[in-house]
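Only one protein chain is missing from this complex, and each of the others stays in its spot.
Order of writing sets the labels: A and B. Residues in every chain begin at 1.
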Amino acid sequence: MINMMRAELYRLSKSKGLYICLFLLLFTYGMAAVLKAPGGISLSAMVSFDKSSDVKLDINQISFNYTYYFAFIGLVFSAISVEFSEKTVKNTLTSVTDKSRYFIAKFTGTVVFGLYVYIVMHLLYYIVNRIVNGTAYSSDFGSYAAAMAKHLPIMIAILSIFSFLAFFFRKGALFNTFAIGGPVLYTTVALTLYSINATQKIAEKLLEYELGSMLSKIVLDSDSKYLISCFTVCSAVTLISFFLGWLSFTRRETD
Amino acid sequence: MTAAVVILAVVAAALLLVCMLQRHEIVSVTRELRGLKEKKTNSLVHSSTGTADRLITEINGLLTSTRSDRISYEKKNHALEQMMTNISHDLRTPLTSALGYINIIQHSDISEKEKERELAIIEKRLLRLEELLDSFFELSKMISGGRKPKSDALNLVSVIEEAVVHYYDDYTAAERQIILDCPVHRLKICSDSGLLMRIFDNLINNALKHGTGDLSIKLIQGENVGIVFRNGVGTPEPDMEHIFDEFYTTDISRTKGNTGLGLAIAKQFTEMLGGSISADREGDDFIMTVILPGKTEQE
Partner (left out) sequence: MRETILKTTGLTKRYKKFTALDSADMTVYSGDIYGLIGRNGAGKTTFMKVITDLTDQTSGEYELFGKKSSDTAGEKRRIGCLIENPAFFGNMTAWQNLRYYCYQKGITDLKQIDRALELVQLTEVRNKKFRKFSLGMKQRLGIAFALLDNPDLVILDEPINGLDPIGISELRETFLKLNKEQGITFIISSHILSELYAVANRFMFINNGKVLKEISKEELDLECSRCIVVKTSDTKKAVTVLEQELGVSSYKVTSSSEIRIYSDEAAPDIINQKLVGAGVPVSGIYESGVSLEDYFKTLIGEVSE
């Protein structure tokens, strides 16, 4: 499995798309540091961001910016969808490993690389911000690391869903559509349900675990009950994605 | 303080990971090596974590070289087996024939004159057997590498002349000629006269048996010494690719008294002397070229 992941790393290092994604990431974070304001691409349809003065720039940025979301899409696309579109998956399946192991390696690889990108990016951002803007705009490392750590389960869940989508759709275009439109679709569905009286309760719950609000609330609010329920939801999503992805890959014809 | 603890924890975790990976690598290499020992396969040892790549490359190098040794050994073994089969077949042919004639003499009522004639045939068969045995002995000595070529200073031209003289009568009887074309009368090289004699002997004999027309032998001096044997190609046409193979002969039934060893021996001997031999076709001409290292006069 480590071999598979090393191979993936080698191949990713040769693909241009990923470099563009990483550059975009670096660019937005660099801008955020230089302009002293949190910024980036936001996905959520309802950003409820209150500028609380006691929250410093870096924590704000971490709770608000999801540019890495697109880097993740790029990553999963290069690692999984390309294998299907180029049909190279058969090379590995015929002479390296079986379907289950292939799936596990790809799934784990995606999660590990995604987390790696997330952590390295944010650490870099922290260091740059600290140097450029000084302590006035950056919090101490402990609380920053804690904020990052709180995000990790959500990142794992996102990457898992992406892996599942890539294995489920196989076609790169379909995967991209669903991965990009996913959060908006989720919010739209939740809001529609909210407008109907009978499903209002469910909708409220759904909106509570909407990606954007989850990412900011988990960092900005220190409500431990909400934190635990978030983690539970994330683990459930991760496990379900893993299982569904595994099913849809191993139980279907490869071609 | 917290930062230091976090960094230390990360470093410790990384070291632990490396340790575990290496441990895993050792286990997997061991398992693979054990598997390779049990079955006949081309497969090599693989890396599973990338922590011992150089070691694995070295192990694989060793494995590959033992395997190529095995391949060449099996090839040689196969050739030897083939040779054994051919030898027994070749020896049996004259022997059976001779025994048949002896049987006739013993059990049939035939005249003295006829007996004499048949005894002559028997003698011929036995001489043939002797000749064959000599060739085989020579070949087996060669294969086992028992004979080391000498390196004496000698006159190449006189060796060729001697070989030609041997066959002079045979060629004349067949109304053919041997034309010797040497630009010099003396050409000193360091070689083994016995082996050289056998090479030329075999080549001239081969041309007599299988070739047609006159045989021209030309000596070419250069950095190396080339001796070119040229004669008309005989029938049936030789298969140029296999001409130096042991037991190759155009005569499949092996009744004409060909062992198919002549050229194989010539080739082996030439190579032992550090030279090379090649066969070519040029229209209807059949050309044998012997190249010998031109170590001229070592005092």
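Rule of thumb we're sticking to: a contact is a pair of C-beta atoms (placed from the backbone, for glycine too) under 8 Å apart; a residue touches a chain by one contact, two chains touch by 3 or more.
If you're wondering where the values come from, they're calculated on a predicted model, not measured in any experiment.
Enquirer: Touching the hidden chain in the complete assembly: which of A:T28, A:T67 or A:T92 does that?
Expert: Checking the options A:T28, A:T67 or A:T92, the one contacting the hidden chain is A:T92.
Enquirer: Which of B:N42, B:S88 or B:S111 sits in contact with the chain that's absent?
Expert: Among B:N42, B:S88 or B:S111, only B:N42 touches the chain that is not shown.
Enquirer: With respect to the chain omitted from the figure, which of B:I56, B:L139, B:V164 or B:I217 is a touching residue?
Expert: Checking each option in B:I56, B:L139, B:V164 or B:I217, the one touching the absent chain turns out to be B:I56.
Enquirer: For subunit A, which residues lie in contact with the unshown chain of the complex?
Expert: Touching the chain left out of view, subunit A contributes residues 3-4, 6-7, 10-11, 14-16, 82, 86-88, 90-99, 101, 253-255.
Enquirer: Over the whole complex, note the residues of subunit B touching the chain we left out.
Expert: Spelled out for subunit B, the touching residues are 39-44, 46-48, 50, 53-54, 56-57, 60-61, 67, 71.
Operating definition for what follows: only the chains that are shown with their structure count from here on.
Enquirer: Averaged over CA atoms, how far is the centre of subunit A from the centre of subunit B? Could you give it in whole Å?
Expert: The answer is 69 Å.
Enquirer: Considering the complex alone, what residue numbers of subunit B touch subunit A?
Expert: 2-3, 6, 21, 46-50
Enquirer: If we count contacts the way the header does, which residues on subunit A are in touch with subunit B in the complex?
Expert: 2-3, 6, 140-142, 145
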